[in-house]
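Yeah, one chain of the complex is gone here, protein chain that is, but the others are all in their spots.
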Amino acid sequence: MQTRKRIWNLAVMLGLVSLIIASCGSNAATPTSTPSSTSLDINNWAGIEQAANGQTVNWYIWGGSDSINRFVDQFYGKALKERYNITLNRVPMADTVDVVNQLLSEKAAGKTTGAVDLIWINGENFASLKQANLLRADWGQSLPNSKYVNWANPAVNLDFGEPVESLESPWSSAQFQFIYDSAKLQASELPRSYAALKEYACANPGKVTYIAPGPGAFQGTRFVKQALFEVSGGAEQWLGKFNQQLWDQWSPKLWEYFNQLEGCLWREGSTYPKTENELHSLFANGEVDFSITQAIAGAGSLIKDNLVPVSARAFVFDDNMIGDFNYVAIPSTAPNPAAALVLANLILDPELQAAQILPENGFGLGYGIDPTKVSDPALAAKLSNAAQQLGDAATPASDLAKSLRSDIAAEYQSLIEQGWEANVLRK
Amino acid sequence: MAKWRRWLGLAPASIIIIGLFGGSLGYGIAQSLGWLPFLGQRQLSLAAYRNVLAGEQLGGQWWQALLFSLWVSLAATLGSALICLGLLSSIAERQQQYRGLSTISNLHLAIPHSVWAMALLLVLSQSGIFARIGFGLGWLDQPSDFPVLVRDRWGIGIIMAYITKEVPFLLLIGLATLRQQGREYLLVAQSLGANRWQRVRLVLWPLLAPSLIGGSLLVLSFIFGAYEVPALVGVRYPEMLATMALELFLNPDLHARAEGMAVSLLMSLIILVVIGLAWRWRRAEQQS
Partner (left out) sequence: MSYRIIVWVLALILLVPIAVFLIYAFAQGWFFPALWPERWDSGLFLRQLADPQLRRAFGQSLIIATGVSILALVLGYPAARVLELQTFRGRGLIYGLFFLPTVVPSVATGIGLNIVFLRLGLAGTLFGVMLVHLIPVLPYVVLTLGSSFARYDRNYEQQAAVLGASPWFVFWRVSVPMLLPSLVVAGVLAFLISWSQYVLSLLIGGGKIITLPMLLFAAASGGNQSLIASLSLIFIAPLLILLGLVARYLGSPATGATPRP
C-alpha cells in the first residue's frame, strides 16, 4: 500500500519536474523534421522533382469560397498526385494575415522548420513577410514555367508597389470592376467615371456604397486610389517613386469628393461594408445597385457560388481601373520546399492557366502568365479559346484593356487608409 | 502530510494555469513594451502605451472604443440581468422544479456565440427574413425601410445578440439558486402574510442577488473582451476594444503589434479592476 502510493507520488513529481524543465529549455525543443531546403538547387529541376516525390505540400489559402476550394482540390490536387506523387494539404484560412502571424510567431520562437509550405499572397501580407525576412529567396524567376511570365511588366515585378525580387511567383491576375444587375439597369444607364458615380448616387440616394478601405480590405483602398487618379486629372503622374508633395497637393480634393459623396450613400455613409462579400450580399438583396469584384470572369464565378443573382453583369469605368497580379510565396521555414516549388511551377502550366479563368471551374481570376509567350500552338490556342469563353457576366476584354492602370508606390496605401479613416469615416 | 497532499492536489491544475496562462501573459507584456525580437527590436519602452492613450490617431480611437465597449457590455449585461430577474420573479412561486425552462435554457448553451451572431444576421438584417416578411405583408417597399438592427452605429445588433444569448445563461444560474432554497423561504413569507410584491422584493431578490450578480459579472467581462460577435454584427466605426486590439495586432505593419498588445492588456486590466471592485463591494455587503 505504502510503496504504491510512494511510486505514484514519485511519478507525479517526475512529471512535473520534466514539464518545468521542458518549459525552461525553450530552445532545446528539436525541430520536427530536418529542412532539406538548404540543399535544394533551383537549377537542377529534376533533382527538385525527385526530392518532392512522396512529400505533402501544405498550401495555406483563403478558404471562404466553396468553388475555389473545389477548383484547387480538383485541378492542382489531382495533377500533383498523378504527375509528381505529391499530396496536397489545402489549409483553409479565414484571412491570409493569420498565416503571416503564424510565421512571425514561429520566427519569434526560433523555429527553423515551420508548418507552412506555400501561401496565396499579395500586397500588404507580402510586404510584411518580406520586411520580416521570412520568405524563401531566388526562385520565382527560376521555375521552368517562369518562361511564360512577363517579368518585364511592372504589374508583375511590383506587388502593390513592393518589388517582387523573385520572392514569389504569379498565380493569376485581377482587375477592379463593378457589378450591376442587368435585370434592373441598362448598360447605358451605368456611371462610367467617379464624377458620374456621384451623380448617380445622389439621384438614387442610399443605393451606392463601397468597401471601407483598411487592412484586409484592399478593394476599398483601391476604390479610393482610383478616385484619386480621377480627381487629380490622371494616373500617370502617380507612377514612379512616392511623392509626398503630390499627395499633399491632391489629397484635400480627394477627401472633398468623398465627403460630398457620403450624404448620398447607403445609410448616408454612417457605416460601410467591411469586406467584398458583405457588399455582394447587399447587392444581391437589392440594398445597393453596385458591387465590386476583381475577377476576370466578372460576376461569373459569383453567380456560380450563388452570391449574386444570375442577371448580374460586370462593367468598368472608362479609365483608372487598377489591375494587378497575385502570387504564391514559400516561407523560408517551409518543411517541404521541394513540393512547394513543384506546385508553384504547376500553377503556371498553360493548360491549368486556361482552366482557371473559366467561370464554370469556380476560380475565375485572370492569367498569371502572358499568353503571347506560349509558343506551343496547341497550348496557345487553348489559352485564347478560354479567354473567349468568359460568358456574358464578364466585362468585355476591350473595356478592361482600355481602362487598365497599374498600382502605385506602397506608401500611398497607408496614407489612403489612414486619411480615409480620419477624414471620411470619423467625420 | 496533509499539507503536502493538499498542494499535490492543486498542483496539476495550477501548473497549467500558471505556466501557460502566465507565460503567455508575460510574453504579451514584453511585446507591449516593444520587445519585438522578430524585428530585431529589443529595447523596452512605454511608447506603445503612450501612443494608445494619448497618440494623435490611436488615442482618439482608444477612448472611443473604450466608451463603446463600456456601453455595449453594460447595456447587454444590464438588459440580460433585468430580463432574467423579471422572468424569475414571475415564475418563482411555481410548485415545480422548472424542468422545462432549465432544459430549454441548457439547449441554448449549445449554440456558440459566433453561430448565433450569423443566425441573427440572416434574420434581422435589412434584407433578412423579418424584412422579407414585412415586404410580403406590404409594410415596406424596399430594404432601407426596415430598421437598422444589425451592423448599426449604436451596437444594437451586438447588444441583442448578447442579450438573447445571456438571458438563458443567467436563467440557469438563477434557477439553480431557486431550486436549492427558494421555495421554502417564499412559503414562509407567504404564511407570515407577505403579499406577492413584498415576497418578490424582500425575499426573492435578496435570495437571487449573489448568484445573479456573480453571473452578470462573468457576462460583463465576457462581452467586454470577446470579439467574434462585434466582428460579425458590428461595424468598422465605432468599434469595440477587442476588435481594435486584434486589428492592430494583425496590422501588416509589424510595429503595431506592440500597440495591439498594449490595448488588450489595458482592456484586461480594466475588466480585472471592475471585477475586483465588485468583489470587494460584495464582501463588504456580506460583512455588514
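Chains here go by letter, A and B, matching the order in which they are written, and residues are numbered from 1 within each.
Everything below uses one rule, namely that a residue touches a chain if its C-beta (ideal position, glycine included) is under 8 Å from a C-beta of that chain, and two chains touch if they have at least 3 such contacts.
Worth saying up front: this structure is predicted, and the values here are computed from it rather than measured.
Enquirer: List the displayed chains that the omitted chain touches in the full complex.
Expert: Within the full complex, the chain not displayed touches A, B.
Enquirer: Quick one: which of A:L40, A:M93 or A:L246 touches the chain that's been left out?
Expert: Missing-chain contact among the listed residues: A:M93.
Enquirer: Quick one: say which of A:N101, A:S193 or A:N243 touches the chain that got left out.
Expert: A:N101
Enquirer: Kindly note down the residues of subunit A that lie in touch with the hidden chain.
Expert: Spelled out for subunit A, the touching residues are 1, 22-23, 26-27, 29-30, 32, 58, 60, 62-66, 90-95, 98-99, 101-102, 105-106, 108-111, 114-116, 275-278, 280-281, 284-287, 305-307, 309-310.
Enquirer: So that we can see where the missing chain sits, which residues of subunit B does it touch?
Expert: Residues of subunit B in touch with the missing chain: 2-3, 6, 8-10, 12-14, 16-18, 20-21, 23-28, 31, 87, 90-91, 94, 97-116, 118-120, 122-123, 127, 129, 131-133, 135-136, 143, 164-166, 168-169, 172-173, 176, 179-180, 215, 218-219, 221-228, 232, 242, 245-246, 249, 261, 264-265, 267-268, 271-272, 275.
As a convention for this text, only the chains that are shown with their structure count from here on.
Enquirer: Could you please specify the touching residues of subunit B with respect to subunit A in the complex?
Expert: Of all residues in subunit B, those touching subunit A are 8, 11-12, 15, 19, 23, 37-39, 57, 60, 126-127, 142-144, 148, 151-153, 235-237, 247, 249-254.
Enquirer: Where on subunit A does subunit B make contact in their complex?
Expert: The contact residues of subunit A facing subunit B are 9, 12, 16, 19, 23, 95, 97-98, 100-101, 104, 107-108, 124-125, 127-128, 131-132, 206, 212, 214-216, 266-267, 270-272, 274, 281-282, 285-287, 414, 418, 421-422, 425-426.
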